[in-house]
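Here is the structure we will look at.
Complex shown without one protein chain; remaining protein chains in place.
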Amino acid sequence: MAFPGPSRRGNQGERELLMLDNTTMWEAAMKKFVNDPKNFVPEMLKGIALANPGTLKYVPEYNLIMRAEGPRNDKVSIVQGSGSGHEPAHVMVVGKGMLDAACPGDVFSAPPMEYVLETTKLLKSDKGVLLLVNNYTGDKMAFEMASELAEAEGITVKTLFINDDVAVQDSLYTIGRRGVAGNFFVMKAVGAAAEAGADLQECARIGEKVNSVTRTMGIALSACTPPAKGEPLFQLGDDEIEIGIGIHGEPGRRREKIRDANAIVDTLLDAVVPDLPYSSGDEVALMINGLGGTPISELYLLYGIAHEKLAAKGISVWRSYVGEYCTSLEMAGASLTLVKVDDEIKQLLTAPAEIAIRVF
Amino acid sequence: MAFPGPSRRGNQGERELLMLDNTTMWEAAMKKFVNDPKNFVPEMLKGIALANPGTLKYVPEYNLIMRAEGPRNDKVSIVQGSGSGHEPAHVMVVGKGMLDAACPGDVFSAPPMEYVLETTKLLKSDKGVLLLVNNYTGDKMAFEMASELAEAEGITVKTLFINDDVAVQDSLYTIGRRGVAGNFFVMKAVGAAAEAGADLQECARIGEKVNSVTRTMGIALSACTPPAKGEPLFQLGDDEIEIGIGIHGEPGRRREKIRDANAIVDTLLDAVVPDLPYSSGDEVALMINGLGGTPISELYLLYGIAHEKLAAKGISVWRSYVGEYCTSLEMAGASLTLVKVDDEIKQLLTAPAEIAIRVF
Amino acid sequence: MTSSFDRVESVVRTITDTCIANEKYFGDLDSVVGDGDFGFSLARGFERVDEGWDTFDRTDVGTFLSKIAIVITSRVGGTSGPIWGTAFLRAGGTVKGKVDLTGEDVVAMLRAAIEGIKARGGASLGEKTLLDALVPMTDTIEERLAAGDAAADVVKAAAVAARTAADATKELEAKRGRAAYTGERSIGSVDPGAIAVAVLAEKVAETW
Partner (left out) sequence: MTSSFDRVESVVRTITDTCIANEKYFGDLDSVVGDGDFGFSLARGFERVDEGWDTFDRTDVGTFLSKIAIVITSRVGGTSGPIWGTAFLRAGGTVKGKVDLTGEDVVAMLRAAIEGIKARGGASLGEKTLLDALVPMTDTIEERLAAGDAAADVVKAAAVAARTAADATKELEAKRGRAAYTGERSIGSVDPGAIAVAVLAEKVAETW
């Protein structure tokens, strides 16, 4: 950071000390692929754009990844914002059939209001803009303020809050359940509907519907280290796991001793299944989402166990989703999501899409 | 493990002690989603099959994942074996357009000869069986013995060794370069050719060709813990990285201090680019492969840097491959692969395929 | 007590520098039951304030503060952007057109900021947010001004009140923001926002 020319400024000494501290911290403690930690998000976003020339565009001013072709007036624009650190959510699921744009904030921080506002303006469409937001205080505020201002500028906007996490219960006080990995299903369904020409009202209906039948619960085996922090967000004992972890490393319901995979799947299903509830005869999509540091081999192991335990309850898995969908940097852990599906949802979830994350 | 009935048997006491040790070890030290560590691979394979009903089949006797429809006499069968722990390689890339089957060994162990032999028999086709093998002593032996025996049983077999790792140089003694993440390109190209009806000779030609223009180099930021071992394979200091790491945790070329992402990309490119060499005017596929514990955000950050550095050398990236292709359990780290492409390779790499790893 | 424009500038300057300098400390506080970004968010936002420092319209205190508010609201991520931005905006709104401020002006600014924060985030006193430092601090300022204390003493008393109240958030259960998810587990750690208010008040007192 360069300090601009002559200006009235206070305790410079203290700030220089801090910068020094930051550098030392990086060198000593952080095992990450990163240059200046402050540029972690921009450099990642640049990489995404370079990896997808012709299909994705990066607008550095607003941390914005959008389809290269821009918004279309005959299609609702679907936008999701949130903190960074959850990749592939949401910047890597921009593309035909899913998002039109994603405007992330810094790691684990809701995007500043201006990013959301400018993104909404850049994605303006005659058919309207649908903003998908994970239900957190900061995100909610930024999106509400931005959509008010966007509407004042003549843009039709609807905002949809995703809140699939059963770890946090509604209460008089809190803002309510959090949005976590289940948001993938909302984005996929709404994206498919918008691509097929649905209007704003219809897109919102579909989003609400999918959100209403989606439930998630996660478990962390380790903490994670935000690049600009340089230290783990929390400490877990060698034999401890965090049940109901939030995707920003927020503590969950409780800490317990590590147990075998069967017991862990039981814990996850016991939280998720009775919540909707999912009942015998239901058809579901089953997602085992990796939190960033858990290998896909372990995720498939969990999948197999969950699939069979659901079958034993008479709940049949219609389709599997195993991999990383919504992560917490390099946190080891996993979440389990169920979506109760019907023909409409099935069709939307399997509709084609062309996004940054792909295998070949 | 149950000990079968009455039999002549030696120092039982010592063995029971060992089993006790294993349990304690698991509870104390291992942060993994696993039941009995000995069943890690079978339980994962079962999960893969449950996640892909109708398309994949699991044959527990031989650790085998194969297409549910079985071999076709009008199509060369493409089979890859190797140790487990590298997922999604290779069990998760079985499916139309890629492998017909994969027979993994235990974690980081070449499959026992019998697995390869029985797999080859089950995949028997009039057009022949092509065995893809990463070039390691154990794998080479198992595949050579098995293909000899399979041929004796009247099966037409060809074996192709993949050796893209530049970290290890050929020498008079060693078996030569190792096969690492670049094997994805060989599997994809050969799989596409076989699907299109190419004969065994032609499939082998394509595999050799892709292998001959593919080079990889990897870096580890952390070790990994095989489930049945329960302890990290090696120790890296808090500020140390291993340059040229093998995908089984074998030490690489040297240990160095952690550096920023720009410097790390330089190290990888300096090893890979001059090796083929890749020169100004070349078109390449660029893969940034995660080793299991590194989040995709960091991989895209590396991708962006590598893309630009290659462009500066006049080497243009034709297509990006960013994600996990060949891992070492939960190891943090990445490898960089270049493939020099021509029209034939491009067409094969982008041909459709339907495999277990997919996003939606 | 009257306060010149210079004084306002110097206070905002102190806030700016202190938020930048305490990036790590504020972040660490937020990782106990939050997500650790509080320090980073404030620091990146106030760096913007620092960068634009010489360019802000200084016609009057109200205009000046609203310019600062726009930078904060626009560029600070997380909950803090809307909360802190709203606070500066509402504070500025009460002193539109003024260049010199009375003690009553200062109290009005702080009360407006508090109301803005409540409106934006729905929090009340005792829910373990920055309000739990800001409100007792404002009460103290009002009392001391009424008692006719000198400005420097008022500022010192404000710092003591903010610190005492901020430290006392340790006993509270979080009902708002990310910490609220942890319910009872939030008891035992201080609220980062409240501590930030205390640190800022102390720095302002120090540099008065």
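To keep things simple, chains are lettered A, B and C as they appear, and every chain counts its residues starting from 1.
The working rule: contacts are C-beta pairs under 8 Å (C-beta built on N, C-alpha and C of every residue); 3 or more make two chains touch, one makes a residue touch a chain.
Since this is a predicted model, take the numbers as computed values, not measurements.
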Exercise. Would you list the chains present here that the left-out chain is in contact with?
Key: B
Exercise. Please pick, from B:Ala68, B:Ala196 or B:Leu233, the residue that touches the omitted chain in the full complex.
Key: B:Leu233
Quiz item: Which residue among B:Tyr58, B:Tyr136 or B:Tyr321 touches the omitted chain?
Solution: B:Tyr136
Exercise. Determine which one of B:Gly249, B:Gly290 or B:Gly333 touches the chain that has been left out.
Key: B:Gly249
Practice problem: Return the single residue from B:Arg178, B:Arg215, B:Arg319 or B:Lys340 that touches the missing chain. | Solution: B:Arg178
Practice problem: Determine which one of B:Asp36, B:Glu114, B:Glu208 or B:Glu240 touches the chain that has been left out. | Solution: B:Glu114
Exercise. Touching the hidden chain in the full complex, which residues of chain B are there? Just list them.
Key: 1, 3-4, 7-11, 14-15, 17-18, 21-22, 25, 38, 83, 105-114, 136-138, 141-142, 145, 167-168, 171, 173-175, 178, 226, 228-229, 231, 233-234, 246, 248-251
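Criterion: only the chains that are shown with their structure count from here on.
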Quiz item: For chain B and chain C, what is the smallest step count along a path of chains that touch one another?
Solution: 2
Quiz item: How many Å are there between the centre of chain B and the centre of chain C, using C-alpha atoms for each centre?
Solution: 55
Quiz item: Roughly how far is chain A from chain B, going centre to centre by Cα mean, in whole Å?
Solution: 29
Quiz item: Can you list the chain B residues in contact with two or more other chains?
Solution: none
